[in-house]
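Take a look at the structure below.
Omission of a single protein chain aside, the complex is shown with its protein chains in their original locations.
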Amino acid sequence: MGIMRIGRAELKVLDLEKSVEYYTNVIGLDEVGRYDGKVYLKAWDEWDHHSLILQEAQSSGLDHFAFKVENAEDLEKLEKKIELFGCTTKRISNGTRLGEGEAIRCELPTGHIVELYHEIEKVGTKVGVVNPHPWPDGLRGIAPHRLDHLALTGDDIETVTRFFTEVMDMFISEKITTIDGEEMVGSFMYARNGKAHDIAFIKGPDKKLHHAAFYVDNWYDVLKAADILTRNDITIDVTPTRHGITRGETTYFFDPSGNRNEAFTSGYITYADFPTITWTEDKIGQGIFYHRRELSESFVKALT
Amino acid sequence: MGIMRIGRAELKVLDLEKSVEYYTNVIGLDEVGRYDGKVYLKAWDEWDHHSLILQEAQSSGLDHFAFKVENAEDLEKLEKKIELFGCTTKRISNGTRLGEGEAIRCELPTGHIVELYHEIEKVGTKVGVVNPHPWPDGLRGIAPHRLDHLALTGDDIETVTRFFTEVMDMFISEKITTIDGEEMVGSFMYARNGKAHDIAFIKGPDKKLHHAAFYVDNWYDVLKAADILTRNDITIDVTPTRHGITRGETTYFFDPSGNRNEAFTSGYITYADFPTITWTEDKIGQGIFYHRRELSESFVKALT
Amino acid sequence: MGIMRIGRAELKVLDLEKSVEYYTNVIGLDEVGRYDGKVYLKAWDEWDHHSLILQEAQSSGLDHFAFKVENAEDLEKLEKKIELFGCTTKRISNGTRLGEGEAIRCELPTGHIVELYHEIEKVGTKVGVVNPHPWPDGLRGIAPHRLDHLALTGDDIETVTRFFTEVMDMFISEKITTIDGEEMVGSFMYARNGKAHDIAFIKGPDKKLHHAAFYVDNWYDVLKAADILTRNDITIDVTPTRHGITRGETTYFFDPSGNRNEAFTSGYITYADFPTITWTEDKIGQGIFYHRRELSESFVKALT
Partner (left out) sequence: MGIMRIGRAELKVLDLEKSVEYYTNVIGLDEVGRYDGKVYLKAWDEWDHHSLILQEAQSSGLDHFAFKVENAEDLEKLEKKIELFGCTTKRISNGTRLGEGEAIRCELPTGHIVELYHEIEKVGTKVGVVNPHPWPDGLRGIAPHRLDHLALTGDDIETVTRFFTEVMDMFISEKITTIDGEEMVGSFMYARNGKAHDIAFIKGPDKKLHHAAFYVDNWYDVLKAADILTRNDITIDVTPTRHGITRGETTYFFDPSGNRNEAFTSGYITYADFPTITWTEDKIGQGIFYHRRELSESFVKALT
């Protein structure tokens, strides 16, 4: 049945231990293993082995991200569709990543690397599957439920959006267009999972990461997240507010390498018959930051 | 691709105008039309023409409920699967319901009537699809986003659950079993839409409605809902609390005919690889009412 | 200027260590010292040395409670007014309690023991007085801001209320009367401090404690409190709801000795010119539990 969700992101960080410290104590993820110099992390409410991998590198940014597919056969089917679309694919062999099976890898029209995988070890959430409590004891930091979505920049938004809708069978919840409606300059896409977005693309330089978002429970937890960030001297890029796009509640901040993170919550539920909402570029400020109604320079320019 | 969501419920009410008054001013739905003596209603955040139909009758309860399928062809495919499962189907002709096309109708193993439909007029939400505000002016009452799910009772939970998973291709988010695990006495099922449940079945008499749930935004809106109910002298069955099952936040109450309603929010997100959570019957109190930890007589016995 | 607030309560508990475990890990108070077989505790946001004292005893209940007065001279003035009212006073010498100076002690018309004190060591809150963070790291359990109020029962509500208004110069925020308005059966009183109540009396047996309330931040923290109680198998008496009286949001539960506790938040602000709100006895259910609209047997009968 195809893609279920964004399953993981591998981020490049400048100082591995400092980053692990941040992602475990400030964000509140759990370290689940190390392999090949990389650190694997998961949120407390995720079932799979990991959703975030940290890789030490000379520059920050996104190494790649990956979608989990529902069935093993989806890999082969999607591999063919990707090739038909004109992108080259590559098989990543079983065991390349800790706890994972084989993956399909390709480069997007925007230069980002995406993978598809099906097999991954199930670690389970911290509350278990028998008579579970709603949340576990001993949460640390922001303690999000899960990796929620990524936002990336690229030059050709139309083509990369076509890739996700035609090849990946994903849906566009919202898009940003020029005022005349001629050009798409932003798109927010989801797999058949009810989310407002698994992946978003905004007009900008290719290969860049705008942000990686983690899901928190509610607007009070967005406040708590921002409080925790200040206490830990983490730079906040955007203080708590609401998005016009997705209606979600949010705060943005930077990891120690300058990769932007988001604590995101709420938003609506999507279905395959959900119409695409359109934002015209003159209202992009309100679309992104519903209260400030204009973009900030840092939000536009700080990319990794 | 099959079932997208529970799309509508038709409730039997004892006094039509009194019920319309309640569903529009207390719940805060909008009346969208009347046809054949029935009143059609929708929530402000739903795209389709209606999600609730009120029918005046001698006794209260559920006339039938219906799932919306993603494609027109799904109807025929599901029709065959239903017949194969051993249930008789019937075509409901185009125009039988206001704003809807053809539907497939069948009787569940629990005696409830379910329909499948694809065509329905798109009315749109109150905020529109171009540069929308997150919520509209002029909301009334509890003002839920949407019809969220139904809970029904029936004698043979195993079989009706098999019907939904095998025929409807739905998933079980949680189930309740006897302590020895031998018998399933409750199941909570969702289509591929990220919800914690579209439909739930609890061991009890066949053909009965336990409740119809509407989705509100957050725990403060559950409080607001309960406040509104008291101000309007509506009987509350269960004051604000959390469910163990689904983790959702909730309050239950009765419409003027005694049909139980719920204002529900939160809960987790589900995917096809989400493991089924099991509640053993000895913990059913905690599963249903996480704080009270025991069922109330009215919650168990008041069925329509 | 007289009474500032309820400053402390001394509770009788059946098993001291089990109670300390509960009040430190579930409620989340800090143990600040032990003296004369008693354990002294404070909430993280209180400035004074302690607000709760636990005393091991054969039966549970309230040993006594105490108000802090603004100036040392207030003690003598109030001592005279108490005597004039007809109650006998007694001086409690400096050093009788850990961290406290001299106190005035008397018996209320309801048989409860109340003290007045001015001197108490200032320990400070966990966030300090220079460039403080809004909340400290490392909070445990429900982690209330402070002891908020007590509710007691007594036979002669009129007289004890007169004691607090005439002698203690306190104000009545709300009262409950018989339907004909002839008899007062409940009163909620506050010092000149903006609170909805420091002390409440409800018609019932003399000398009994109905509950001791701790202040939490908001309605989500009431939910969190109830979640924590269930996780710790603490009996909840009243699940999250709103009071009509005070408008506050609340959940009630029992300490290991059966003393009722409350996690309370919100409510309005009071001033000396705030009119007393009246609840007639026929609406007492709605006044106490705004959503349920009737008292439960346990809430009425379980007194210590």
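As written, the chains take the letters A, B and C, and residue 1 is the first residue of each chain.
Methods note: a residue touches a chain if its C-beta (ideal position, glycine included) is under 8 Å from a C-beta of that chain, and two chains touch if they have at least 3 such contacts.
In this text the structure is predicted, and so the values were computed from the model without any measurement.
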Among C:Asp36, C:Glu182, C:Asp233 or C:Asp273, residue touching the chain not depicted: C:Asp273
Where the missing chain touches chain C, by residue: 1, 4-5, 45, 47, 68, 70, 122, 124, 129-135, 145-146, 192-195, 217-219, 242, 244, 247, 266, 268-269, 271-280, 283, 286-287, 290
Chain B residues touching the omitted chain (full complex): 133-135, 137, 218, 220, 227, 230-231
For chain A, the residues touching the chain missing from this view: 219-220, 223, 226-227, 229-230, 236, 239-242, 249, 251, 286, 289-293
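The working rule: only the chains that are shown with their structure count from here on.
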CA centroid of chain A to CA centroid of chain C, Å: 48
CA centroid of chain B to CA centroid of chain C, Å: 43
Centre-to-centre distance between chain B and chain A (centres being mean Cα positions), rounded to whole Å: 31
Multi-chain contact sites of chain B, meaning residues that touch two or more partners: 219, 242, 286, 290
